[in-house]
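With one protein chain held back, the other chains of the complex are shown just where they sit.
Labels for the chains are A, B and C, by order of writing; each one numbers its residues from 1.
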Amino acid sequence: MIWPISNLDYSSLVGRISLPFVFSSNVTNTVEANGLQNAYQRKYYNQQENKSSSYDQSCHSVFRDNMPFNQLLGLEFVTQGSGLETQISLHLNWQPSLTGNPMQKILHGGVTATMLDTIGGLVSIIETIKQTSIEHLVDLQVRLPTMGTVDMRVDYLRPGRGERFIATAAIIRKGSKLVVCRMELHNEKGDHIAFGTGTYMLG
Amino acid sequence: MIWPISNLDYSSLVGRISLPFVFSSNVTNTVEANGLQNAYQRKYYNQQENKSSSYDQSCHSVFRDNMPFNQLLGLEFVTQGSGLETQISLHLNWQPSLTGNPMQKILHGGVTATMLDTIGGLVSIIETIKQTSIEHLVDLQVRLPTMGTVDMRVDYLRPGRGERFIATAAIIRKGSKLVVCRMELHNEKGDHIAFGTGTYMLG
Amino acid sequence: MIWPISNLDYSSLVGRISLPFVFSSNVTNTVEANGLQNAYQRKYYNQQENKSSSYDQSCHSVFRDNMPFNQLLGLEFVTQGSGLETQISLHLNWQPSLTGNPMQKILHGGVTATMLDTIGGLVSIIETIKQTSIEHLVDLQVRLPTMGTVDMRVDYLRPGRGERFIATAAIIRKGSKLVVCRMELHNEKGDHIAFGTGTYMLG
Partner (left out) sequence: MIWPISNLDYSSLVGRISLPFVFSSNVTNTVEANGLQNAYQRKYYNQQENKSSSYDQSCHSVFRDNMPFNQLLGLEFVTQGSGLETQISLHLNWQPSLTGNPMQKILHGGVTATMLDTIGGLVSIIETIKQTSIEHLVDLQVRLPTMGTVDMRVDYLRPGRGERFIATAAIIRKGSKLVVCRMELHNEKGDHIAFGTGTYMLG
């Protein structure tokens, strides 16, 4: 899928959202910038610590509030750690409307695929930003907007039973144009429900 | 994903739904049976023609009304032809809530994956029923309930733009345990939006 | 995989091989040029017909003679038609050394994967050249050398039994950077042995 960053009015988000650091041309003026953006600033300019909660809010803003389908499903973006060490995962509470099977509480396979694709794309974007040096962030700004999923494989390992589902992702390889990502879905008991591999392209 | 047929009360559906022909032990008593069920009866007993519209309704009953997530998305099952020659496809009208991208009317990749998985599983089930001789339908009844998606590859070919999306599927190979299926998603203009390959297992 | 065109001395091949039309800066001087190269010249300059057999030889030169592993396996490149209408397929005669199974004449799954990957890459390259206008062929020359397989899915449909195996490919989508291709392997009886989907990247 094409990721939502592509058409956001980045300038309006500066200071409120950390990801659009790359998308803003007047970053240096943004006093209330934080999260990943500040992580960069710390990395290069050794600035003071900022609270990661605002980074957390940022992800919510970009990926849930701005992606109606994620909102329809009730996807939650949860972060641990702060700045460049932030780990992000995608959570979803069980709801009857997500049922693929009317007689049992089993997640529809499309919900599983949605969670894997979304976390894979999100982690690919974040890692790309992390690994981009400040001087190349402007170039990235031009290319990131059209980032999208090229292809994805989903392995359905077990029926999607549970009260809460957690999707995580790890980069297998980050190239200049393509990112390959490995995704997993577990339930609250740690049962491994699905496994995925996705290829994502920078625009 | 695990398909909903697995836990339906098949006996209550007899006469109303054609698919459960296989699931019913007292088929011969079902005077209002029709669709695929009748296709079988015609095939073997040369019965009179029945209208395919009821088959159409059957698919709605099983796959939309009984799969809450399909209902949430607004998936429509559309059939052409009648009896064993019935072709089935999956339609979806554009809705803002399916957006992956807030600024443009682009389908979330998870919706695409959901449509491909659903049509692939549905066509796999129908083809399996079609190719099963009457004497083996009882065996199939035991195994079909736990049919599920083993794995799926989705190729996102173009941004999901359009007013109406149509998913179709064709069997590549039907084995005794596994069915391999090829799926496609087009919009109302015929633009090829996504391509998929799925492996489905009979229980 | 990375395709062999990447490191060929294209200038030395001009006139002998048709594909490197794109790779040569002094094409107009090459009187003995033919095949796909001439197809272009015909297309734009309405030149006289050339025999496709030389195109056939070209493919042999580039893909078999220059790819040692293809040679080790005994892959044959077979063309039908001429010029831009040329259809290419990959043939392989059964040999005991290709056995995955010592007791039966069954092709090793790695041979199947090799044939699908090779025909997919070859057709992707040819289609890319075909769809590139003459004025952009120089750009393509810069990017084609690093063309490679990004990822591939192989579906093993039936045991690889037969005397002769034929791999074919069709483009699903050709983008500016990525080509998605569908590949099939049949035996001489037409049994469908394997199905594949590959994503190939232009450099």
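The rule is short, and it goes like this: contacts are C-beta pairs under 8 Å (C-beta built on N, C-alpha and C of every residue); 3 or more make two chains touch, one makes a residue touch a chain.
Worth saying up front: this structure is predicted, and the values here are computed from it rather than measured.
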item	value
Chains still shown that are in contact with the chain withheld from the display	A, B, C
Touching residue (missing chain; options A:Val78, A:Val142 or A:Ile172)	A:Ile172
Residue among C:Thr118, C:Thr168 or C:Asn187 touching the omitted chain	C:Thr118
Residues in chain C touching the chain absent from view	1-4, 6-9, 66-73, 96-104, 106-115, 117-118, 121, 148-156, 159-160
In chain A, positions touching the absent partner	153, 155, 157-158, 172-173, 180, 182, 192, 195, 197, 199
Interface with the unshown chain - residue positions in chain B	150-151, 153, 177-178, 180, 197, 199, 201
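Going forward, only the chains that are shown with their structure count from here on.
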item	value
Averaged-CA centre spacing for the pair chain C and chain A, given as whole angstrom	38
Centre-of-Cα separation between chain B and chain A, whole angstrom	32
For chain C, residues that touch 2 or more chains besides their own	153, 180, 197, 199
